[in-house]
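Worksheet: one structure, shown below.
Every protein chain except one is present and positioned as in the full complex.
After this line comes chain A, so read on.
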Amino acid sequence: MTTQTDGTAIATARDLVKVYGQGPMAVRALDGVDVDLVRGELTAIMGPSGSGKSTLMHCLAGLDRPTSGAVVVDGQEISALSERRLTQLRRTRVGFVFQAYNLIPTLTALENITLPLDIARRPVDRAHLEHVVDTLGLRDRLTHKPAELSGGQQQRVACARALVARPAIVFADEPTGNLDSSSSAEVLGFLRRSVDELGQSVVMVTHDPTSAGYAHRVLFLADGRVVGELRDPTAERVLDALAGLRTAGRP
């Protein structure tokens, strides 16, 4: 199934297959996935455990290599890139927010935020940095070490780091998985605003319908395939869609 949208694609996957293991033990984590992630949108990828949503994101982000199929990120085919080029891709065109352990404990919040720029040895765009920091409300936390920040603050620092280098696309892997609901709302609200106000493209893997409700579009995965899609979702509609999938999936 191919998804169709109005906007141009920032990242696409075509007939993406990922097999772990060999022979009778082989597991098809992705089984012919075609997706187009729209530029300037917040896309949520949902699905039950083992549906392949994380694998899809890792392949799209250049963290994992697909067994077959093509991945294009920001106009570049990445499935056959060398490790060196993949590192460059991650350094310059991709931002990450992980579920936990997002920050380098020895660096201050500010140093963590500018880490991708430091790694790439690119100059820091001061105005942009100030804007991101203020938007995330981190101004008075910049000199703190991660250990001195709350979980929500840590995830906000991680978001700032993902955004400050102006990547083509930000991948967020269960960004609120470890947070309480109010911190989650802050982080998700910020991710949505970064799309609406800064024109950032964001892809988020989640299993939480409330989180998915912040997205422009939700893709549903099951057994390594895209099995559904929802535009302008709310938490209720996501729940309904999930319930529908569950019924449909039943033999």
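Details
Quick note on the criterion: a residue touches a chain if its C-beta (ideal position, glycine included) is under 8 Å from a C-beta of that chain, and two chains touch if they have at least 3 such contacts; residues count from 1.
Operating definition for what follows: contacts and distances are computed from a predicted model.
The subunit not displayed here is recorded in UniProt as "FtsX-like permease family protein", chosen from "Serine/threonine-protein kinase RsbT", "DMSO reductase anchor subunit", "Monovalent cation/H+ antiporter subunit C" or "FtsX-like permease family protein". What chain A contributes to its contact with the hidden chain is residues 58, 63-64, 83-84, 87-88, 90-92, 94-96, 98, 101-107, 111, 115-116, 118-121, 161.
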